[in-house]
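Shown here is a partial selection of chains from the complex, left in place.
As written, the chain order gives the labels A, B and C, with residue 1 at the start of each chain.
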Amino acid sequence: MRWGVLQFPGSCDERDALNACQIAAVALATEPRGAGGGVGEAPSSARNVVGDLTDPASSPRLVWHEETDLSDVDGIVVPGGFSYGDYLRAGAIARFSPAMTAVAEFAAAGGPVLGICNGFQVLCESGLLPGALLTNERTRFICRQGDLIVGDADSPFLSGYEPGQRISIPFKHQSGRFFAPPELLEEIESNNQVAFRYAPGQNPNGSLNDIAGVTNEAGNVIGLMPHPEHAVEAFAGSTDGLALFQGPAIAAAGAGA
Amino acid sequence: MSEPKPHIALGLTDHEFDLICEKMGREPNGVELAMFSLLWSEHCAYKHSRKLLKNLPTEGPRVVMGPGENAGAVDIGNGFSIAFKVESHNHPSAVEPFQGAATGVGGILRDVIALGARPIAILDSLRFGEPDTERTHYLVDGVVRGIGHYGNSMGIPTVGGEIYFEPPYEQNPLVNAMCVGIARTDEMVRAAAAGAGNKVVLFGSLTGRDGIGGASVLASAELDEGDDAKRPTVQIGDPFEESKLLECCQELLAADLMVSLQDLGAAGLTSSAGEMASAGGTGIDIDVGLVPLREADMEPFEIMVSESQERMLAVVEPDKVDEVLALCTKWQTASAVIGEVTDSATFRILKNGETVGEIRVDDLVDGCPLYDLNPEEPAEWTYPNRETIPANASASDIALALLASPSIASKRWAFEQYDSIVGSRTAHRAGAADAAVLNIPESNRAIAVAIDGNGRRVACDPFQGTIEATLECAANLAVVGAEPLGVTNCLNFGNPEKPGVAWQLGRSIDGLAEACRALEAPVVGGNVSLYNETPQGPIYPTPVVGMVGELPDPARVAGEPWKEGDAIALVGPFDPSLAGSELEKQRGQLGKGLPEVAIYPVREAIELVREAVRSGLIRIVTDVSDGGIATALAELAISSGIGCDAHLTAVLAKRDCSAEDALFGEGPGGFILAGEKTDLEKLGGQGVEVEVIGQARGNEVIVTASDRRVEILVEEAEAAFESLEDRIEKDQAGLTH
Amino acid sequence: MIQARVLIRPKEGILDAQGKAVEGALPALGFSGIEHVRIGRIVELSASDTDQLDELCQKLLANPLIEDYEIETISG
């Protein structure tokens, strides 16, 4: 499957995300197990889903914020960074971009969409995910390696993980405090839309219920504040983020089998 | 009644003014005078330091660009180079710490971007007063947030740095930022303008009245007193604009659309256009009427000297101009053709076609007289002393006090406010002491970067102290297995017109030159910041040394915690002394002089450690620096949660030093290594001292030196080491952004 | 053209981290008797009509899940 990674003015983790998509795909194509923290056998047919990575037509590509034709990609990453400088409110401006209108249609049609950090904020602002992200309780930017517990949301993105699995993923943000009004929070919890929680005692920002990431009701749209794209290469200290990028391919292969 | 002399108000001496008149054959008009006053300032002309800087070694086989360009660059193979430079933003940060630090980062990024490089890392070197005043708390909070704000928003990781707290920086903090970038060697752009008839394109932020400051004495009567507020001296950083500027520059470069590129820093258009013309041996015409403005009613001199941030200047062939402007539009950044390269050798300022100023490029850029200093060594220690540790404190109490000392204590609270991983290159985030490692898959290797300086020790002895800072930087690289490729530096000193400061500056540069020669590490760039003085006196002389090194394998760097039972060794010709040490400071006993450094034996130890790390034999290393051996051991114990039992008897015997020297003494050339005893012993017999001094074990840090013994719980040590955050945070509201 | 001022505040009941930080800093700086600090944003602008302004607030300037807004028109 081919990923498109959105690029807004002010995005800054978009190349990292592109890199992660590529590494995850290569790992899936060459290793039988979901690499790094992934559990269970990746169905061998996942190799076909990944496609030929030497072919530019199947390697991940950047999607400029003014683009509206997403027909050549099978999944979207809305990356981290500071789109439009995070001025006004993180993610508030980027969500109006033409590309985001196309992403909304893509998501409505069931396409897999992953929002990381600023991308999570954009997806919340645009209503594709429930909730909002507020300034960290301590008002400071914080960058630190931490542990997440995988939730029991039913999402293709989580098919490389086990519910309850503990994974090491760095986080870095200034506005990552997940918030939803009580009824909405209740709904998110009872629909099993929590994708990740901060491990006990590690909530860095005051997020309600330690929520680090959520999915939409259908499960095809997911967003999280921590940065799985920075946990895909051994030299960086963890490869636990790989499985997230492999999830949709694993799920598609499983469904097709 | 005395006539107001504008040139005096602008910082030019009568002699300099006369020289200008002589060169021009007439008196300069207001626009010209404003331009001269800036380019003939210390900041741009280096009039008190340039002669001294000539002593620095600047050549080496890996040097691609040396001093004179926007940043230096070294070759890292496979067609790629690493560009880097350190720069100060001290005075702006003293006035407005958040914006001062933020624009300091923005400025040094642009110097690296101007080479056609993509910045891949930032380091910061900060100095404040003791952290027990409201002012210091305010400065620390604002500066750390400001650096984080700019780097984080730009998506450039801040991977390392250092923070020291010493009384002489109370009113005059130091904010030095270093940027490291990567470029394809054959695509790097120089700043020299070339080709008469080529167009000059200004792009990025709109030009406003930022930073006009002193030049406002030239304002015509149209703006009276009350309008002073319209000339903000504080520059505001806009990292969002710079992020667009960076991507735009990278695309312009990839499409090969520029002849040359230059950032706008201090002295704005005047310096960037003037220096472009000077470097290219050309003339240049700039029409201020074509400059996109933030405020409509700006006067020509204001436009020429404005220091509005986030702007770049490019020279472009006429048939490529449309493509350049289109790319700027794509990146939502303002752009305009504002002039032309000429073959006239003059810098002509026009306003809507009419000449409003005309200066020969050489007179403006190279005409400033260079001064000789009048150095004189002060007879005594000229800085204040204060006692914070009682003379009779036990060794354990001293160890805890040193760990809690603001300059030694953990700076995690600061570095965690920096995005250290964006860019997916960071293999090793710098902790307090050693180097950061960045993966460079482009050339199939990694680089290590470090920044070091210890003003207190340089104050004790500018020559030895600067050698030590340079060696420490190299030692930090060795700890991650890296070999120095090039050096950058920022010389932060007081008023060079004072003999004592002049002496410090000269001796310090001599020390830098000597150490760099010995390490075969050329100086490829740097910055000088003088006049760091307040009525309370000058700062400590503070040369800050930045180094870039290379290593073969980013996965093979030391920095692991030790395990129960690991043997511990002291390696190197370390000869500890309390002179200039943290303990002497805390006892209020600082004075002149440091022991002489034997550079070559230190270099051998550095090489031994580097090879041991590279070969994979040793994975636990740190260099001995502030606070001496006891502090280094305690820090290793804290990071692993396991204590140690070490005996410094051999150190005492061989080096003829006191028990306190052995425990807490400082100096270059010492490393603590840990691992299998047999592995450590393999390092012996190569001409470098290797002594096993103890073992990692238990929950206590025990270090014995004859009758003095440090005996503290690891958790006590940790509490002391982590205590700075609480001391510094309490009155900060963080409303800066 | 109308000149408007939009005040955007964190919704009641939501922890206002910045407001809390300011409150926390007050004693150390010697201020007493100051309470209930809430920090929001003020956006001043000129718009062609009020309908447009309302839409702008709802869609862009404020996030209704976490913020309330109030429009004050200064001149018409």
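Throughout what follows, contacts are C-beta pairs under 8 Å (C-beta built on N, C-alpha and C of every residue); 3 or more make two chains touch, one makes a residue touch a chain.
The structure displayed is predicted, hence computed values, not measured ones.
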Number of copies of each distinct protein chain, complete complex: A x1, B x1, C x2
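Everything below uses one rule, namely that only the chains that are shown with their structure count from here on.
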Chain pair, B-C or A-B, that carries the greater number of C-beta contacts: A-B
Centre-of-Cα separation between chain C and chain A, whole angstrom: 31
Cα-centroid distance, chain B relative to chain C, in whole angstrom: 39
Distance from the mean Cα position of chain B to that of chain A, given in whole angstrom: 36
Shared interface positions of chain C, touching two or more other chains: 18, 21
Per-residue multi-chain contacts in chain B, two or more chains: 734
Of chain C, residues touching chain B in the complex: 18, 21-22, 24-25, 28-29, 39
Residues of chain A defined as touching chain B within the complex: 9-13, 15-16, 19-20, 80-82, 84-87, 139-144, 170, 172, 174, 227, 229-230, 233-236
Residue ranges of chain C touching chain A (in the complex, touch as defined): 10, 14-15, 17-18, 21, 41, 43, 59-61, 63, 65-66
